[in-house]
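One structure follows; several queries about it will come next.
Only one protein chain is missing from this complex, and each of the others stays in its spot.
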Amino acid sequence: MEQLLVPMICKIDKVIQETPDIRTYRLKFKEEGLTEKFKWMPGQFVEFSLLGSGECTFCIASSVTRKGYFDCSVKRAGIVTADIHSGLEEGDEVGIRGPYGNWFPLEDIKGKNLLFVGGGIGLAPLRSLIQYCIDNRNDYKDFTILYGARTSADMCYKEEIKEWQDNKTLKVILTIDKPEETWTTNVGVVPKILEEVVKPVIENTKVITCGPPIMIKYTIQSLLKLGFADKDIITTLEMRMQCGLGKCGRCNIGSTYVCKDGPVFTNEQLKRLPDEF
Amino acid sequence: MEAVANNQLVSIEKPEIVAPPNWEPVIIGILCNWCSYAGSDLTGTSRIQYPPNIRIIRVPCSSRVDPWFLIKSLQTTADGVLVSGCHPGDCHYISGNYYARRRFLVTKKLLNFVGFHEDRIQFSWVSAAEGPKFAKVVAKVTEDIKKLGPLHLYKKENFEK
Amino acid sequence: MNVEIFVTDKAGLQKFYEAIIARNETWAPVEKFGKFDFKRVSSLGECDPDSPIATTRSAKPLFFPRSAKIMKYTADSTGTRVKETDEDPFTAKRVILGMKHCDARSLQVLDKVYNWDYIDNDYQKRRQNTVVISTRCDKAETHCFCTSLDYDVENLDAMDVLIVNGTEGKVHITARTEKGDAFLKENLDPASCILHPVSDEELKKQYQAFAASFRLKMNYKEINEKLSKIFDSPEFEDVSANCISCNTCAFVCPTCHCFKISDERVKDTGVRYKSYDSCNNGYFTLMAGGHNPRPVKYRRWRQRALHKFVYYKERFGENLCVGCGKCAVSCPVNISIFEVVNQVASNEVV
Partner (left out) sequence: MDYTKQIQEIASKLFAEGKIDVFVGYRLTGFDENQVPVLIRDQKDVSQLVFNDRSVFNLVNYLKYEHTRNKRVGLVVKGCDSRSLNLLLTESQVKRDKLYVVGIACEGVVDEQGNKMQNCMECVFPDAIVADEMLGTPHEVRKYKVNADIDELASKGLVDRRVYFEEVFENCIRCNACRHSCPLCYCAKCCIDQETATLYNGANTTSGAFHALMTWSLHLAGRCVDCRNCEKACPSHLPLHLLHKWNERVIYENFQEHLAGVHEGDRGAFYKYSMQDPDDFIM
């Protein structure tokens, strides 16, 4: 076990300040050969360790199809993430373990319309899948991204969103919670926009959603109201994890280990879990 | 403690621990901003020599010193700790050092009770004008701790390179 | 396996122990501060392998140390280097004397979680290199209920060698596994024993007397089933009212296996440890940003009770409780998990 818990060393290639409290770290392996071995699927996560401060769980925010690097987006929330924000710059070294967990059901969503609903930092796991799907664009049909943030400054991946907007094969809808002077498009919380503006097609559509727990809760409610089936709603759960190996018992919800059986669940699976997340 | 053969120093609490040759103790000095830190400044500016074993940390007041600081210092790198503040009655915050005095006594006695020599933790009142006294205090503390030998606290073996 | 039963007397058993201690790295219950705990011993005088009092803490620390070094590292201007830790002292070949049934059984239960998906190699190595010598109890203690759980105490094969006290001062020694068989061949002097290749009547009798001495009895199937239905029962709030969340139960429990990972760093060097943790702890599940799925005491308490009797059973097919009663013995407010679980289960919600 102790060997399984030893991280590999990565070098920070690039730091992108996405919003005042979110930074994206682009990581490359220090040791050669690891880059080829490190394969992940969209939705999986890694244990990111700042040696001396501790470990944190972050999902991988980029796709395996973009070769040579991977991204982790870090929101300043707790002690370790504060240390990461204040202490890590380009060229610094961090430890990485992983990838762990399950991934988005890529086979299931093939040939379907995709609707991505993201909020705040919740776009990070979706971005991995969005990039993957853009790179395999022919496998999928219609493509809608709904992304909401508190303010326009709190939107992450601004550059990339611009790229998506320029891409004619995607439909991107952005929203912020409160009106701003320079903001010309939608204003309102995500579930409201979902119902009033997006008006998604229900047939043959899979919804992938991620965001703060409260947003997920209401988004799922309005999706069900719109007529989506439980099995077509896919989300990723957030639980405190430490080992990522299904041993430490921290992420247990009932008999489910979120780090092994999750973090990606369909609403159908979520309904069976005891209400403890 | 008496030096054994080859003039080697042994730890007073754990006689089986022998200091490496040319061992120099590490002492953490926690000084109050208003008196002792200024005093140590004066020692420097008046070119008075004192042993280089002390590493100085500045705190706003001697009552800022949680006993935890002392324990943690001993636990990680230090062989001894010196805490220094204003003379009674001179505290910048009126009564800080009176509170500190009580805490220090209990901490010192407790650490002694669980098996650390009393001189590992020392206290002094040094005012901003007492540059020579600060040099004397540091010299005495260093000498005392050299006599006590290295402090072997459970921690250190984990961190050897 | 062809079971051979060696019969000897008290003196012969002492000699057997002495021979083991002389030849092997041996761990046995040693008294310290008025209770027993497994310690490394070098002579029989130090320890008491036949002590009728069970150890306060289980044998879990020998397989899952209270704090294990994951790695050491240095991080300075020249870069970060991860270094191997020292040799794990627990992976050497060793013998554990005087383990009770329940403790031995707990290893079988733990095997399940350590061997699913990612395999814990260190744990495996410790298990393989350890010979467990277990003494069957003669009498149940106040809080024991091992016979009420889903394993056959009489024919348990979790230990390698089983020692049973018979009538008239006779002592029976049997190997229960291949490993134990090989161990007996090596360490037991056959001259001091009579060999009984056929009957184990006397062992049965001893077991019956032992089984009859239990105060606590329950039907675990019923408990499993009832508990699995009452997640939302308000009863949990009532029964957890006098728990003080002190974590003692989890730390002494032979099957609790939750851990935390913590870093300690001084200047450029640091160590990362894996050490025990408990789900009774208020910040066990507290996430950065302040969200806590189990923010109040009764929810944490419920997690522990249901993990023992429902969740683990669903996942791995076993109860995560071996009925040793160590938690009840150590509990500062004398809460007995047996009573509480039964109380919750009896108040079924419709």
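In this document, chain identifiers A, B and C correspond to the written order of the chains, with residue numbering beginning at 1 in each.
Just so we're on the same page, a residue touches a chain if its C-beta (ideal position, glycine included) is under 8 Å from a C-beta of that chain, and two chains touch if they have at least 3 such contacts.
What you see is a predicted model; the values in this text were computed from it and never measured.
S.K.: Can you work out which residue in C:Thr91, C:Ser275 or C:Asn347 touches the chain that's missing from view?
M.R.: Selected residue, touching the omitted chain: C:Ser275.
S.K.: Based on the whole complex, identify which of A:Gly52, A:Gly148 or A:Pro191 touches the chain you can't see.
M.R.: A:Gly52
S.K.: I need the residue numbers on chain B that touch the omitted chain, in ascending order.
M.R.: Touch with the absent chain occurs at residues 12-15, 67-68, 71-72, 75, 88, 95, 98-99, 101-117, 122-125, 137, 140, 153-155, 158.
S.K.: By the contact definition given up top, give the residues of chain C that touch the hidden chain.
M.R.: 32-35, 37, 56-57, 66-67, 142, 215, 237, 241-242, 244-248, 250-252, 260, 262-265, 271, 273, 275-276, 278, 283, 296-297, 330, 332-336, 339
Assume only the chains that are shown with their structure count from here on.
S.K.: Name the chain whose C-alpha centroid is farthest from the C-alpha centroid of chain B.
M.R.: Measuring from the centre of chain B, the most distant chain centre belongs to A.
S.K.: Distance-wise, how many Å sit between the C-alpha centres of chain A and chain C, to the nearest whole number?
M.R.: Centre-to-centre distance between chain A and chain C: 40 Å.
S.K.: Using CA atom averages as chain centres, what separation in Å is found between chain A and chain B?
M.R.: One centre to the other, that is 51 Å.
S.K.: Show the residues in chain C shared as contacts by 2 or more other chains, in ascending order.
M.R.: 69, 270
S.K.: Show me the residue ranges of chain C that touch chain A in the complex, using the header's touch definition.
M.R.: Going through chain C, the ones touching chain A are 68-71, 73, 75, 79-82, 85, 88, 113-114, 116-118, 120-123, 231, 257-263, 265, 270, 272, 274, 277, 279, 284-289, 291, 293-294, 299, 303, 306-307, 310-312, 314-315.
S.K.: Considering only the defined contacts, which chain A positions touch chain C in the complex?
M.R.: 1-7, 9, 30, 49, 51-56, 75, 77-81, 93, 95, 213, 238-240, 242-243, 245-250, 252-255, 260, 274, 276-277
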